[in-house]
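Missing here is one protein chain; the remaining ones are kept as they sit in the complex.
Each chain carries a letter (A, B and C) given by its place in the written order, and its residues are counted from 1.
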Amino acid sequence: MREILYRDAICEALDEEMERDDRVLLLGEDVAFIGGNFKTSVGLYDKYGDLRVKDTPISEAGFVGMGTGMALTGLRPVIELMFSDFMLVAADQIINNAAKITYMSGGQVTVPMVIRTPIGAGRSSAAQHSQSMQAFAAHFPGMKVVVPSNAQEAKGLLKTAIRDDNPVLFFEHKMEYSNKYMIDDVVEPIPFGMANIVRPGTDITIVATSSQVLKSVKAAEILEKDGISAEVIDLRTIVPMDRETIIQSVKKTGRLLVVDEAYERCGIGAEIGADVMDDVFYYLEAPIARIGTPNVSLPFSPALEFPLIPTVEKTVEKVKKMMK
Amino acid sequence: MREILYRDAICEALDEEMERDDRVLLLGEDVAFIGGNFKTSVGLYDKYGDLRVKDTPISEAGFVGMGTGMALTGLRPVIELMFSDFMLVAADQIINNAAKITYMSGGQVTVPMVIRTPIGAGRSSAAQHSQSMQAFAAHFPGMKVVVPSNAQEAKGLLKTAIRDDNPVLFFEHKMEYSNKYMIDDVVEPIPFGMANIVRPGTDITIVATSSQVLKSVKAAEILEKDGISAEVIDLRTIVPMDRETIIQSVKKTGRLLVVDEAYERCGIGAEIGADVMDDVFYYLEAPIARIGTPNVSLPFSPALEFPLIPTVEKTVEKVKKMMK
Amino acid sequence: METKYSKKHLLSLYEIMYKMRRFEEEVFEFYKKGMMPGLAHLYLGEEAVATGVCAALNEDDYIGSTHRGHGHLVARGADLGKMMAEILGKATGYSKGKGGSMHIMAMDKGILGANGIVGGEIPIATGAAYSAQYRGTDQIAVSFFGDSATNEGTFHESINMAAAWNLPIIYVIENNLYGISVDIRDVTNTANLADRALGYGIPGVVVDGMDVLAVQKAAEEAAERARSGNGPTLIECKTYRWQGHHVGDPAVYRERKDSNEKASWMERCPVACFRDQILSMKITEKEVAKIEEAVEAEVQTAVTFAEESPYPDPAEAYTDLFSDL
Partner (left out) sequence: METKYSKKHLLSLYEIMYKMRRFEEEVFEFYKKGMMPGLAHLYLGEEAVATGVCAALNEDDYIGSTHRGHGHLVARGADLGKMMAEILGKATGYSKGKGGSMHIMAMDKGILGANGIVGGEIPIATGAAYSAQYRGTDQIAVSFFGDSATNEGTFHESINMAAAWNLPIIYVIENNLYGISVDIRDVTNTANLADRALGYGIPGVVVDGMDVLAVQKAAEEAAERARSGNGPTLIECKTYRWQGHHVGDPAVYRERKDSNEKASWMERCPVACFRDQILSMKITEKEVAKIEEAVEAEVQTAVTFAEESPYPDPAEAYTDLFSDL
């Protein structure tokens, strides 16, 4: 085990995969010379050169589309979008193109492309730089959707993403980049579609994503003191979704809370509730619940922004309500 | 009452609003000289001229953004996107800009813009021309989202949309354009946020949108013969959502099925279930259920496409299962 | 008339153009008979463009195509039977019936995809060019698109990158004057769309898109430039479509400015004119007729194959979304 910053774990995964497979290349705004806006590719430009670690112009639709063209012709591009909000600038290329080509071709081709991009509020970045786009990505078929919860998970899941033959949306939480974690000396790829029970419990199931996993664990620790035993599941990937692990857990606990930072409406909480409903309905002791970002734009002022972000306290409070 | 095509009802609403208010103008691809790809603006170019009914180049992000600029400076533009799939080409302008400006400005300005666009499968238009984008629109805050069910509803709701001071996404179902309906001689604006109980019933609540409303009514008629009394609610607007009407109905019937043609994952069915859950949970006699488009791309061949579309039969079958 | 090209080459150009023509006439028949699901955008009248451009390419080069893509496929030697089957939504089609006319993909012919999103394929083809550069191959990419697609942001973003990085790609504007009903001259301010090249510091060439040899020549120069590391070229081919935007479009908008517009273009039919041209060049009527017969047979075989092929099994709707799930 060793200590590492979340951002460096991302960088290591990129480096190791590029080392392993020269079809892997990295493109995006400011990824090369300065090593990325969030410093997730420091050193790679020096190591792999200009053609393989490429600073692009500010042309998101253009360079995401280029990634698709590369993926169709034998390469395995990793594209960085500086903020996940900018997926909307390239939305047609991501959703109408990259995600549909394998299907539209009747399986003739695959599109092994990873789009890495940061999500999350908390930096006073306001309405256009603070969104969490995982529910948006999951709504449309054809992309795998990954939401790693810490440095080890990020490294292992990014390796899997790069080795996957399909388009993968890989969401890094921007408040995590500077956080320190202990990780294994060697991190193996973590398979998609296998949720991780990070804390067993018996009274309620909390399914969480990304940075909400650690917050949920903290909430569980607080709840423990009140005699409430919460099972926390790190979903890891939204597509594919590990329904079975969730269902088994809820059958045991009788309660389900989903915590994910995307907008609440048509969000991840709604989806998981609907998805498992049939299987768990007769086991439920309380209504399925969700915590997400409320359905308003994200404000700049910390006085307004922080109250909107899912927190440990909100989770504790919601669980207590559900236990009544 | 008189008979009218759905497409002509749209056209009448546009005409009447343009007649009433010279700040209203229409922009889009092929809306002028040929009166729209789906013939929803026939005659308006001749009546109102080139500046007011404007054929645009194929520049969706550009002309949606222009609409925002018009709306900020005293006009009330109606923008036609030829297929709702193309919202993705203009997604940043719709979601990061039009929908957020009022909020980001602290309420200094409003953006009275309507984006009209067709949804729905059934024409062998394949993966890039068949999607139903209402859940996508509803996920992001700042837009009202309208899903009219027939000609009368379309006309009345479009008038309201044009008079609304906020961005409105107005979804027309492309399989409806050539359908005939009886409508009132004079159609008044229909308020947003008021669902319409189109068929009362006691055993199950079916909340439907767009062309699924009529299909649900047909399903209810079939179910009637089996002694099942279904209440069908035309949701009309997804944002704002009339929770109260749904909740009251489900409290009465004990069962809820949502039928909407958007992709199922993170879709409208998931949302409504999650939204009313707390209020109806203890009244439920069966798990809340949903019918949507399965989470795959839409295929071209009718042999593949039709089985994916929500139908009367699927609704009947699902309800029967829920009654067991 | 003189030409540097061999008799064999001239005949093969004619064969390809004639094949496009006959193939699409049959597509139109299927539509009229109500046997074609959805719509198709016919290339009739524009045959010289794809034929001339593809004559300048190698087998392993890449093509980014459009909603009006049948011609590009034929020019690359795609299987007519699999094409027609796809257009009819049959299980034996290139895309197993999942794509249809607008999304025929033939990776074996370097066709990266037809694309229902106007401008959608331009960055994808540009990425293939980057890929060729990265892998150090001799390959180039060609991106075909219509006049009106030049007003999409992707056109701009792609060409800028290709120009900045000297990517081996040719951008081909098939300027048939219209985007559906909208006259390109009403929504853009330059007489020649090739002028767009000026803003990127790359060559922009205007070519008579009804003249297959002129097109081939321009494409050869551009291909040479691309292969030798000198970057992209923008070629504007002036052409015209015989039919409306799609098989169901009566195209009333054409008579708006010039009632003779269609007729005057049809006089310059690329297929008929080239036939006359080669007949004046030591090629005999008999040689041409032989080709036409062979093409006819190939087209009829494709038609029969497509008609007799089964529709896909409904369960197929759920496969091919991912390679592994």
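Please note the rule applied: contacts are C-beta pairs under 8 Å (C-beta built on N, C-alpha and C of every residue); 3 or more make two chains touch, one makes a residue touch a chain.
Remember, predicted model here, so these are calculated numbers, not experimental data.
Q: I'd like the shown chains that the missing chain touches, ordered by label.
A: Contacts of the omitted chain with visible chains: A, B, C.
Q: Among C:A197, C:V271 or C:A302, which residue is in touch with the absent chain?
A: Going through C:A197, C:V271 or C:A302 one by one, C:A197 is the residue touching the chain not shown.
Q: So which of C:S101, C:N115, C:T154 or C:T233 would be touching the chain we can't see?
A: Touches the omitted chain: C:T154.
Q: Among A:E16, A:D55, A:E221 or A:D279, which residue is in touch with the absent chain?
A: Once the missing chain is taken into account, the touching residue is A:D55.
Q: Would you write out the residues of chain A that touch the absent chain, in ascending order?
A: Residue positions of chain A that touch the missing chain: 29-30, 33-34, 37, 55-62, 85-86, 89, 123-129, 294-297, 299-305, 307-308.
Q: Could you pull out which residues of chain C are in touch with the chain that's been left out?
A: Counting over the whole complex, chain C touches the hidden chain at residues 151-157, 160-161, 163-164, 186-190, 195-202, 231.
Q: Identify the residues of chain B touching the omitted chain, counting contacts across the whole complex.
A: Those residues of chain B that touch the unshown chain are 25, 51-52, 56-57, 59, 61-75, 77, 92-93, 96-97, 101-110, 141-142, 144, 164-166, 240.
The working rule: only the chains that are shown with their structure count from here on.
Q: Tell me which chain's centre, taken as the mean of its C-alpha atoms, is farthest from chain C.
A: A
Q: Just the number, please: Cα centre separation of chain A and chain B in whole Å.
A: Roughly 30 Å, centre to centre.
Q: With chain centres taken as the means of their Cα atoms, state the distance from chain B to chain C in Å.
A: Here the centre of chain C sits 36 Å away from the centre of chain B.
Q: What residues in chain B touch two or more of the other chains?
A: Those would be 85-86, 89, 126-128, 295-297, 299.
Q: Hunt down the residues of chain C that sit against at least two other chains at once, touch-wise.
A: 95, 97-99, 103, 115-117, 120, 153, 321
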